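A protein chain is absent from this complex, but the other protein chains hold their places.
Moving on, here comes chain A:
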Amino acid sequence: MNKWFKSGKPWIWLTAGSVSVSLIAVVGLVLMIGWRGLSFFWPSAIHEMSIEQADGSTRTLIGEIYESESVPTSRVSDAGTIMDGYEGEKVTRYLMKIGNREYVPLDFAWVLGPAIRADETPAGLAVIERTKDGNFYGYPVAIEQQGERVATQGNLREELFQRMERAVELNEKAMALQEGEIGAINYELTQLNLQRRGLELSGSLTEEAINDIEQRREQLQSQYLEYEKELFALRDKAGRDSLIMRDMRGEEIKVPMYQVLDVNFPNDMGFFAKLGHFFQQIGKFVSEPPREANTEGGVFPAIFGTVFMVLLMSIIVAPFGVIAAVYLHEYAGKNAVTKLIRIAVINLAGVPSIVYGVFGLGFFVYMVGGSLDQIFYPEALPNPTFGTPGVLWSAVTLAILTLPVVIVATEEGLSRIPPTLREGSLSLGATKWETIWRIVLPMASPAIMTGLILAVARAAGEVAPLMLVGVVKSAPMLPVDGNFPYFHLDRKFMHLGFHIYDVGFQSPNVEAARPLVYATSFLLITIIVGLNLTAIGVRNHLREKYRSLEH
């Protein structure tokens, strides 16, 4: 034993153990987020439970089992008569999501295992996704059309789906109208105001110009009224039907059809139906805007904002990073300046991201943006145009932040290109620049790609600096839309990482939003790990390629 200790084996195994711990941590983390994130989309059974209450009476609960935990019996001993006669050392507690937010005080309820007298999953139970107040659980009873019941038990489901589709379609039309045509008119009206103010400032606001603007305004206003009429008509149509539901209290409740987004009977689904529903839900998650203060719905604007910002950043960072890397590897002599630049690169990589945020806010937003406003947008003042956090400044700030990533990756790629290739090119009479432009850079392009991918991955996950330079919890207008000039770089945007922080920590209903946070996290991790793996793959491929070239 003593000898075995002296041989150092136990210490070797201990170091091995720390590798295991690290591996478990990484893989466990990813798996857990994946599991929690994805299980959110899987339709879970709706239970109808009869629960004994502390005073001996029973009540019915309808909802999903959200979470369960086992606690020592002693901790729940104050639960009253329910626990009488219960012998076990531990007791299971269930957290039920009972929805129907406007009819119950809390849409979540804790249930003790022994208090459950009956537990069923009847096929007739439906879960309704609504635009307001979250999910509704209950039995569909009938459909009303303008106050008259038109469908009851027999053809209920068919009618229900048919009419729901109709309402959803009308809603979508109304939404498209509101965001498309009406949004465009509003935008133009704002632009007209700015134009007028601009003319006023430059002193060329003549009667003629005023008339022109007023005429245009009236025209827009009359257009607006027309669209508004159309919109109201659509809404009226959508409000025709409503669904009568029986909830867990046994009361009949009217759910207007225009609030219904989807109706499902999860207890009545087979495996494949559930699978279909699962993918459908994922699709909705990535393509729909959030609802109810971000605690429900999808994350489309956040995905869009992240992608747009990251693309903008790539456009800025790529040339600078590549030029700096080319300088360092091809041109720089062994002198003090080169050393300083290398130290600068290392330090840019090591400076905390929040410092970039502070710098971006002070320098880009207030100083550069403020000056741009003075020069180009005096008509909008005192409302800032570029002198406020926005997507452009976020992209620029993150471009500096990710500059070292691109430089390091590109330089590595450049160093892998065999010098014989350069020498060959030079000896054939090409200038240095021609060698770099025609031979070196094309060969290094996968390395540049790797650098960019890594930079994008880093930028997609960075939140702290964005909180200062442009991200918001809810941006009603995307930075790209159909109004000229189409790209609105001054707008604020939503970001997946910030969405996680905001929904997880600033949300009014953390419990309800948690699965959404896991799902968003999973999405973000998938993107980032995917990007990183791609980068690693490209890099490895590159290494192999040049290894063969060296012979």
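Heads up, the rule we're going with is that a residue touches a chain if its C-beta (ideal position, glycine included) is under 8 Å from a C-beta of that chain, and two chains touch if they have at least 3 such contacts; residues count from 1.
In the analysis below, contacts and distances are computed from a predicted model.
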item: Protein that the absent chain corresponds to, by UniProt name, given "ABC transporter permease subunit", "Sulfate thiol esterase SoxB", "DNA polymerase III subunit alpha" or "3-oxoacyl-[acyl-carrier-protein] synthase 1"; value: "ABC transporter permease subunit"
item: Given A:Phe41, A:Phe300 or A:Phe320, the one touching the chain that is not displayed; value: A:Phe320
item: Touch criterion as defined above, residue of A:Ile46, A:Ile98 or A:Val345 at the omitted chain; value: A:Val345
item: Touch residues of chain A, complete complex, unshown partner; value: 1, 4, 7-27, 29, 33, 72, 74-75, 319-320, 323-324, 326-328, 330-332, 337, 340-359, 361-363, 366, 400, 403, 407, 431-434, 436-437, 457-458, 460-464, 467-468, 497-498, 500-501, 504-505, 510, 514, 517, 521, 524-525, 528-529, 532-533, 536
